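What follows is a short report on a single structure.
Every protein chain of the complex appears in place save one, which is left out.
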Amino acid sequence: MILPGFEYRKAASVAEAIAFYNDFQGKARYLAGGTDLMPLLKYRLSTPAAVVDLKGIQELGAISADHGWLTIGANVTLFDLKNDPVVKEYFPVLCQSLEATSCETLQMRGTIGGNLLQDTRCIEYNKTMEWRTARGFCLKMGGETCNVVPHSRICLSNYCSDNALSLIALSAEVSLAGPEGDKTTGLEKIFSGCGSRVFALGPGEILTRIRIPMEKSRGVYEKLRVRNSIDYPLAAVAVAMRQNGARVCVGGVGPAPRVYDLTGTDAGSVRDGAQKAYTDARAVPNSTLSPTYRRKMVRALFRRAVNKILSEGK
Amino acid sequence: MKDTMNIVGKRVVRSDSLAKVTGRARYTADLKMPNMLVAKVLRSPHPHAKILGIDLSGALKTPGVKAAVSGFDGFGIKWGVFRYTQDHAMLPTDKVRYIGEDVAAVAAVDEETALEALSRIRVDYDPLPAVFDPLEAMREGAPIIHEQYKNNINIHVHIDVGEMDRAMESAFLVREDTFKAAGEAYAMMEPYAVVASYENGFLDLWMPNAGPHVRAKALSNLLKIPLNRVRVRHINSGGAFGGRSEVAPGDLVASLLSIKAERPVKLVLSREENATSSRQVHDIIATIKTGMSKDGAIVAKDFRVVYDGGAYSSTGPIATSIPFYVYEECYRFSNVRYNGYRVITNKGIRGMYGCHGRAFLAGNEAQMDMMAKELGMDPVEIRLKNGLTSGEMTATKSRITSCGLKETIEVTAAKTDFQKRWPKTPKLEGIGMGCIAIMCGFPMGFRSGSSCYLKINDDGYVTLVTGVVDNGQGNESMVIQAASEILGVPMEDINLVNADTEITNLDPGAYSQAAAFVSTNAVKIACEKARKQIVAIAAEKLGVAETDIALKNRLVYSVEKPEKKMPISWVAREAFARADPIAATGTFFPNIDLEREWLSRPWGQMAGTFSYATSVAEVAIDPETGKITIPRFTAAHDCGRAINPMAVEGQIEGSVQQAGVAAITEGNLWDGCHLLNPDLLDYKVPLACDMPEIEAIIVESDDPVGPFGAKEGGIAIRMNAYSAVGCAVTHATGVLFKELPLTPDKVFEMLEKGTEVEG
Partner (left out) sequence: METVKVTFQVNNEKTVLAVKPNETLLETLRERLDLTGAKESCGIGSCGACTVEVNGLPLRSCIVLTSEMEGADITTIEGLCGEGKLHPLQETFMEQGAVQCGFCTSGMIMTAKNLLDRNDEPTRKDIVNTISSNVCRCTGYKKIVAAVEKAGKYGR
């Protein structure tokens, strides 16, 4: 399967990357590990005029701990991050989600920035142009209606990053650089909530760094998948527990992760939290397992993850 | 005989493996030729539509395009494996019948140009009502996909033996259940590819295939070129599993393009095209009614099985029959009715599969466990009670000449402590057993036999020429190993020339489990003839009796006086000088009933022999998610005699993956006519981390006719591994499984049902 035509640019700095982006009037895609982008290009789900390679930006390749934060450059690979001693010691939930991401080879190629900014997925979307032409274009392809839920006007494709969930549970923030300047925001705030335009980012913005408060935590990541490697989550729950309480993040179902701050650690609070997550989950038949089931699994994994943490603490 | 053999029975390194581990083994897509063009196929975006016209002119005007074809460039011949299934034009001119069907094609200097040209082909369609569900397709008033198939019933296999109704009525215990299974993807790692080169009236072709001779025959018919001018040549194949048995539309496409362009043409399918437009596996709905006597004997079987065949016949009559036959070759029952319907729908074409029939076979086995339980028997007892033994006849009159079924049941039961564990496994853990037999070769008329020619060169090295084909299972190495044993030369001294239709003779191919029993037998016979020639000359030269001669390590020697010896090369030279070179032809034709026919006469000897196997799966179910893990799998295979035990184990282990673990992961998903998982991401081929600990056990029943006692050694576990899993899950949940694959969502539903039952 050949790629569509595009120009290639390699940036040495964030500023240069943004300049390239502007050179192509915004018709450029940023490339890091490419494990998410390349299949999208091959399927003609994205046909940019240029691909701007960010891997040459040295400053985005470091992990550093200072001023009460662990700061992770967006170019750090999932594999390196997984093996970082601070991550291992402070953020077990992140370690687990990294370990559960795809497979070892792709962890070595995929970057944390790319993993967070991966596109949402749908079983009727991630297909070749020929397949999609026969099926008819859906909302996410610029069509009139959803192919999964007839007549629906909202796209409920699934956001499948494992690590966004654990990072949100850890209250991580992300730094963005763009033509309009730099900013830092909570990771959970970069989502639009709509599957056809996943991120609320400005044009040309680059996710440069992720930072996590340097406070030790306990954590559990629970992921449902059919195969124990390579597969994206069909539903997933991350929990991080610190002095001031537990934060739960649910993903793999719908276009954005959902955050729940656990009010208490008694059985009732856990049950209520899980039930709330179940009620909120909008599962539709856009994945390999039945939606009713995936929704129930949000509840089951929520309970399981939180109870695991609680029993560890005892 | 076992102890006296030098190499047969040994764990030898396969002859093809060096090229494969060094990356030098060539597959079709690796081929490069001077002036070679790239082909691309335009496919139907409609499930069912009339073709009003195809205009190739835009494509032909694209710079760099050297040829464009549609069905209007062919002879309008429809191919079918049987006279009564000739319905497939490969490139249709009347209508398209599934999304992804080949409609037109171009050959260009590169892929970009070819894709550009495809976009300039204009096809005028008139969409027709379509039908995707086989039960709907059978109903009156459903859209008719082929005029000749009333109610879209492509094939009806009707078998009626004994007095089924009476026996069912008088049975002590009767049970009826319906089982469903999604069709699988073959998911061979190599997407389909074909290279065609037409020059001076001769057409050369390379493609992964499981039978070069039937492939050449089909193309000879479709292109009206004599067989000796259509040459299907040898190439490595990246897996077949039944899906490379028949001529493919791409073969015709590449041939027509090469004929037009007068240049070699290469067509390589994408992963998605391989899934939508090569072959798929039948979805099956099997209703199984069984009558048992009080002592657990099967007294009556009544089957109604519906196979979703997709748009064309393919190997329809065979596919509609095989699940039943492998079952009747395993168990004893004298009253049976089988109604198998293969139904045409507007979906991709379905073919035979190494694991074909899982709804039917796993359904039979799990239902048998439920009935046995009611009768106070366990799965081992009920299988031993009903299993066939050597010397018996199957319901449709095939005699069993060697049968290690009992041994495979006993050894797997003993290894897993099955009978002790069965009554008291912990909650949500289960153990299950599946048995099966399989024919070593389908009846294929005059194509059922194989021939081998060999010569010994004047340096003592051997050239072996046979039609045998290898799709990765090790057939090439197997015949070399057999020849090495008989001729007393190391395997590396033997050059195999195979699967090349212009050089090799007819062979049944590698899709009917015939390579060990039939093809290797032909090789053995040829080698024995050559050996006889060698022995005669050597005995004379060495001055010893012919009965005293042995062949080993490239030497011919006297067993009694080992100092009397000579190199085989000397014998070869002497033979040349006597104008009688050492060269021989061996042919083997199995003892089958040539009158047997899949529809009109479904009885008589099916195959020369049958192999047997038993699988035991152990499962554990996560109560909160329904996700199954299979920690352990024990499989025993009666392959007559393992020529290379390592290769047989590899087949068993691969079968555990492709049929056993696949039973919890694999199935094609559909949204009407749209295949939802035509990739290797959403189609779940099990990974290393999903695999159980496997114990592969070889049982040797020493077949009286098989070469060195060998029978099929590859597929029997593929036909029962899912049964073991289905039975184990039924055991673990207490609820009869009804649908495969047993993905977590379906198991969770079973658990919810089970809870309801409990109260």
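Order of writing sets the labels: A and B. Residues in every chain begin at 1.
Here, a residue touches a chain if its C-beta (ideal position, glycine included) is under 8 Å from a C-beta of that chain, and two chains touch if they have at least 3 such contacts.
Here the structure is a predicted model, which is why all the values come from computation and not from measurement.
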**Item:** Chains in view touching the one left out
**Value:** A, B
**Prompt:** Among B:M5, B:V109 or B:M646, which one is in touch with the chain left out?
**Reply:** B:M646
**Message:** Considering the complete complex, identify which of A:G34, A:G143 or A:P213 is in touch with the unshown chain.
**Reply:** A:G34
**Complete:** Contact with the hidden chain, among A:I18, A:I72, A:L106 or A:A164, goes to A:L106
**Asked** Of the residues listed, B:S70, B:N154, B:S270 or B:S519, which one is in contact with the missing chain?
**Response** B:S270
**Asked** If the missing chain were put back, which residues of chain A would it touch?
**Response** 1-8, 10, 31, 34-35, 38-39, 42-43, 51, 53, 55, 103-106, 108-109, 228-230
**Complete:** Missing-chain contacts on chain B, rising order, are 11, 13-14, 16-27, 29-30, 32, 187-191, 236-239, 241, 268, 270-271, 471-474, 646-647, 649-650, 652-658, 679-681, 685, 687-691, 694
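As a convention for this text, only the chains that are shown with their structure count from here on.
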**Request:** Express in whole angstrom the distance between the two chain centres, defined as the mean CA positions of chain A and chain B.
**Result:** 42
**Asked** Which part of chain B faces chain A closely enough to touch in the complex?
**Response** 43-46, 99-100, 111-112, 115, 270-272, 276, 624-627, 665, 669, 671, 674, 676-679, 681-682, 684, 686-690, 743-745, 748-749
**Item:** Of all residues in chain A, those that touch chain B in their complex
**Value:** 1-2, 5, 103, 123-124, 126-128, 130-131, 133-135, 147, 224, 226-232, 288-290, 292-294, 296-297, 300-301, 303-304
